[in-house]
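Handing you a structure now.
Missing here: one protein chain of the complex. Every other protein chain is in place.
After this line comes subunit A, so read on.
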Amino acid sequence: MNMQSGPADTAAEAIQVAPVDVRVEGVHVSYGEHHVLKDINLTIEPGEFFAFLGPSGCGKTTLLRLIAGFNTARSGRVLINGSDIGDLPPWKRNVGLVFQNYALWPHMTVRANLAFGLEERRLPRAEINRRVDAALALVGLSHLADRRPSQLSGGQQQRVALARTIVIEPKVLLLDEPLSNLDAKMRVQVRRELRDLQQRLGLTTIFVTHDQEEANAVCDRIAVMNDGVIQQVGTPMELYERPANLFVATFLGTANVLKGKVTGEGADRTFNIAGRGQIVIPPEAVVPADAQLVFRPQAASLGPASTEPSAGSIGGSIIRREFLGSFTRYGIEVGGTEIIIDEVFQNGVHLYELGDRVQVRLTEKATLWLA
């Protein structure tokens, strides 16, 4: 579909949504003894594209369904535009949920699927037709209005599901892994379209995914979840640059983690890696108890072992080498752990061989101490 075309713009005007904020306050959800969500607190700004990101079973879909009204919280509140929606049944909440498997009604045409929610609101037929046409134009499917869902491709079904949700002019748009049933190429295309659509409508949107790349590419902010707890909330770059803990650091991108002990006090703190060297901890750094040393593969450089051992480097030996064109990825054994270092390829610079002893020099600013 072409989102830039004229008719779609007019269509966007026919669908009127006001940006509202969503607040989740102290929410606990449990199934019997199993606690699925623990003390969730979140504020999603009006018009924001927000992601719940985490591995399967982390509670992200539960939280999304809680906002839609399909789960109940043991305690806590969900507020949309300042009003508590906890007492409203799903059909009175006006939050649009796009289901992972689209959940298109197979016995209705595309048009009937879109009209359904408006018919339930007892809108006049003319108004229903106008809004359905607009929503179809918005997702570029006007020509398929009389098809049945089973006659559409996966990507088209996904757009119908989106249009069916948007046509009711929801306060908030909830997307439950909307890209997971598409092939890799479609996924990239559709996520751009989603972002464009969201921007043009100005609709507060929550996107559930387990794919960090997806979340990074489209979302303004991300809540990283694990084990029913929100680990960190921030923009994609904040999360990558300053992860709050080990889970966030390792879940978003590749991170090296080295165990060690902190010795000394105040300005004299050092981080000792069992027999492999020590790193001076900058005085301003915050180091939690039982911290581990964390750095990205590109946040260090390699030097030959013969160089003078310095305070900011660790000794190790090359056990793996993958030449990937623009850079080379080395696996280096350090005190029983493998760490990964990416070295940018430069003409004339020789590569290390397996078995070479090397010094890993950390970039001080990009070094983290996390628990």
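The working rule: contacts are C-beta pairs under 8 Å (C-beta built on N, C-alpha and C of every residue); 3 or more make two chains touch, one makes a residue touch a chain; residues count from 1.
Simple rule for what comes next: contacts and distances are computed from a predicted model.
According to UniProt, the chain absent from the figure is "ABC transporter permease", selected among "ABC transporter permease", "M1 family metallopeptidase", "Asp23/Gls24 family envelope stress response protein" or "Glutamyl-tRNA(Gln) amidotransferase subunit A".
Here one chain is not drawn; of A:26, A:55 or A:90, the residue touching it is A:90. Within the set A:131, A:164, A:191 or A:296, the residue that contacts the chain not displayed is A:164. Note on the undisplayed chain: of the listed residues A:83, A:101 or A:363, the one touching it is A:101. One chain is missing from the display, and on subunit A it is touched by residues 68-70, 72, 86-87, 89-97, 99-101, 103-107, 116-117, 120-121, 148-151, 164-165, 168.
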